[in-house]
Every structure is written in structure tokens, then in C-alpha cells.
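Every protein chain but one is kept in place in this view of the complex.
As written, the chains take the letters A and B, and residue 1 is the first residue of each chain.
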Amino acid sequence: MLDVRLYLAQRLSAMLMVPLVLGHLVVMTYAIRGGLTTAQILARTRGSVFFMLFYGLFALAVSVHAAIGLRVILHETARVTGVWLTAFTVVAGIGLLLLGEHAVLVVTWP
Amino acid sequence: MSEHGAHIDVTIRRGTGASGWFQTYRVPRQENQTVLDVVSWIQQYADPTLSYRFACRVGMCGSCSMMVNGQPRWTCRTHVSKVLQSNSVRIEPIRNLPVINDLVTDMDPFFDKWVRAGGVHHPTRTRKDAIEAIDPGSAARVEIDARIECINCGVCYAACDTVAANPGFLGPAALQRAWTLVNDPKDGARQQILDAVSGKGGCHNCHSMGNCTRYCPTDLNPLAAIAGLKRETVRSLWGKRKNA
Partner (left out) sequence: MAVGWISRAHPLWFAFLLHRLSGLALALFLPVHFSILAMALRHPARLDGFLQWAQAPAVKLAEFGLVFLLSVHFFGGLRLLALEFLPWSERQKTLALGAVSLALLLGGVFLLRAW
């Protein structure tokens, strides 16, 4: 159920996330050593413009990418089409965006 | 003559669609027999009501395509000895197409999509013009030559899980043909074809699972053709943006 525009949005958000996913995996692998506490996380992220931009962009890209991916799965497994399919895509995208950016702000706002 | 009175069990899908059923026949086993031989034997000696299609029976026309143990194949080119499982074999009509009766499917949707994908030559010259010179060694021509041997047997269409899941998807055969026309300088409607494969059922729905290439009996590669279409449609869109 993808036309060329949705396809492009999917592929572009994927390309955008290449450095972001790598960065996230590296950061997580580094940070996990010796356990993790809230204070430790916030010490690094709070007030950091870099983390805010990095994860802010990540949350935006993943919202687009996941919403379109879920759209394809919903169409191909449950045969949902038309208005309902579009509505689902929009809700999923906005939902992930709001939850994601909220989490980013919570840990990076000074 | 059967060899030592040996038999095989052949289970065939009868009827149409949801109201169909499976029927099993005991068929004499031969040293060299194809699945088409077996189906023909059943229709001629066991059950004259069985409907099936074939024509050349030598692997050139693609009419005898059927699902054999869940895999789409040309039955005239499938030796029974290669597919027997516990002395039995299961035969069904090719997937993703409406069933007319038993093993005969309605190929109309397949050909409709062929045309919808732009798979019609759009000429640029008349008989009064000189014949366009095409270099057979050029990269574009080599690319086309690798893909034009398609005989529309429907095996790739039956193999594709995306066709099964997404009824609007044009499918590997139609898209592969569109790709050959996109690469053909003699065709005058390149952008029209790119637009035809950029809609809701277009090439961008392909998930590159490669069942088409895996099962094509002519060793064609629709997977690569569709990847090429994705590249060209994006490039053309980008070009439009720049010129807009």
C-alpha cells in the first residue's frame, strides 16, 4: 500500500537513522557497564544540547519510519485499507512522536 | 507399464476456491515421469472430470504451471522422482489467481496487471522512418535482453507472498516487463511507465523477498528489475523536483 512518496519517506528516514542507530548502540553498550541509575543517566543527558538534538532527531525519524512500517504490516496481514489505514498511520506516527519527544525533553531539559 | 506394479499417491485440489476439496488418486509409477504425465494419466484413465492446462509439454509455453508440494513449477519439467515425499505428491492450481476449476486458473488478473504496469510498447517511429539503431552490447540492451524471455507462465506471481498479501500489487512479471521498456530507447512513454509503477500497487510495495527469482523457471530476475524500477522512479521524482 505504498506509493513512491511513502516509500521515499520510509527510505529517507531510514538513511537518516543510520548514524543515529549506530550512535545509540555504541552509547548504550558503553553506558550499561556496571549498571545504570537514573542519576547517572541524567548526569550525562540533562542540559546537553547534543543529546537533545541527537535523540530529538532520532524520535522524529523513527516515528515516520515505524508508522509507515506498521502501515504496511497492517495492510498485508489484516487487509486494512483506505481511510482506516491512513488514520492508523497518522495516529501511530503522532503517538510515537509525542511519546518520543516527551521522553527526550524529560532527560535533556536543563 | 508400471514398474513392478508400483504406485504413487497423488493428491489434487478439485473444485473452485473455498468450496474445493482434495482428492487422492493411485497412479502407476514409471521410471521417468513428470508431474504433467501424472495429471494427464489421471484425467485419461481415472477421472475424466479433472480440468487442467498444458500445451507444448516441453518447457516452452508455461501453460502447465501448478503448485507442486506448495512450490510453483512447470509440471512438464518437474520429474516426479524429484518431488515425491513419502511416495506421494500434492498438486494445486497456482496461487494468487482465481480458480476456474480444479487446476485451471483465470489468468486475466495477471495480464490486466501486465498492461496496467505499462507493459505495452509505445512506438516512436513509423514504417516510413529508418529503423532505430540499437547497439546489442550497450549496457541498457544487455539489461533488457536478460529480462525479455518471460513467457508469462505466472510462476513468479504465484510464488510472491506480497502478491498474496497485497491484492493491488502489480507483481514481479508485470514489473519486470515495465523495467525492460523503461530501458528501451525505442519506447516513447518512459515517464508514463514510471508513473504507472509508482502508484499504490507499484514497485515500491516489493519487499525483496526474492521468491520470484528463486522460482522463475526461465532463470529471470524480477527482484533486480524491481530494484531498478525503484531507483529510476526515485531518480525521476528527484529530477522533477529540481526542475519544478
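We adopt the following convention: a contact is a pair of C-beta atoms (placed from the backbone, for glycine too) under 8 Å apart; a residue touches a chain by one contact, two chains touch by 3 or more.
If you're wondering where the values come from, they're calculated on a predicted model, not measured in any experiment.
Participant: Among the options B:Q71, B:N101, B:T218 or B:S236, which residue touches the chain absent from this view?
Facilitator: B:Q71
Participant: From the list A:A9, A:L57 or A:L70, which touches the chain that is not on show?
Facilitator: Residue touching the absent chain, from the options given: A:L70.
Participant: Contact with the hidden chain only, please: which chain B residues?
Facilitator: 69-71, 95, 159, 161, 164-165, 207-211, 214-215, 221, 223-224, 227-228, 230-231, 234
Participant: Go through chain A and note every residue touching the omitted chain.
Facilitator: The list for chain A reads 11, 14-15, 18, 21-22, 25, 28-30, 32-33, 35-39, 41-42, 59, 62, 66, 69-70, 73, 77, 95-96, 99-100, 102-103, 106-107.
Note that in this section only the chains that are shown with their structure count from here on.
Participant: Averaging over Cα atoms per chain, report the distance between chain A and chain B in Å.
Facilitator: Their C-alpha centroids are separated by 39 Å.
Participant: Which bits of chain B are touching chain A when the two form their complex?
Facilitator: Counting only chain B, the residues touching chain A are 162, 165-166, 168, 198-200, 202, 204-205, 230, 233-234, 237.
Participant: In the complex, go through chain A and note every residue touching chain B.
Facilitator: The touching residues are 1-4, 6-8, 72, 75-77.
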